[in-house]
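Every protein chain except one is present and positioned as in the full complex.
Up next is chain A:
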């Protein structure tokens, strides 16, 4: 199985669209309800961050099919301001928008793989994977 799909984040409603599509993909892949909720929540956090801090961007879904395991990869990409200090934004409670600051550290806990690639002034790309158990 090989598929790619992508949701553009341009308006607030796209956050809901992205997490709904992600949940559908997760269900198709055979994730249980708890993992579906984890995946949908992670997508919601990443998509909202794009909307809030970069304005626009996209969330891409890919199925990772390896010999011994299968998973859903989610990549959130924007060309916004970038993140100056990654270790700072990964702290629970750190927020520049009066939020709970739970988003990024939360996504890391909800998913199995988490990586931020960002350059100040260039944009941000966050890649995360959940493996089917």
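Couple of notes before you dig in:
The rule is short, and it goes like this: a residue touches a chain if its C-beta (ideal position, glycine included) is under 8 Å from a C-beta of that chain, and two chains touch if they have at least 3 such contacts; residues count from 1.
In the analysis below, contacts and distances are computed from a predicted model.
Hidden from the displayed complex is a chain whose UniProt protein name, among "RsbT antagonist protein RsbS", "Light-independent protochlorophyllide reductase subunit N", "Peptide/nickel transport system ATP-binding protein" or "Mutual gliding-motility protein MglA", is "RsbT antagonist protein RsbS".
In the complete complex, the hidden chain is touched by one of A:9, A:40 or A:83, namely A:40. Looking at A:15, A:76 or A:89, the residue that reaches the missing chain in the full complex is A:15. Where chain A meets the missing chain, the touching residues are 12-13, 15-16, 19-20, 23, 33-34, 36-38, 40-41, 44-45, 48, 92, 99-100, 102-103, 105-106, 109-110.
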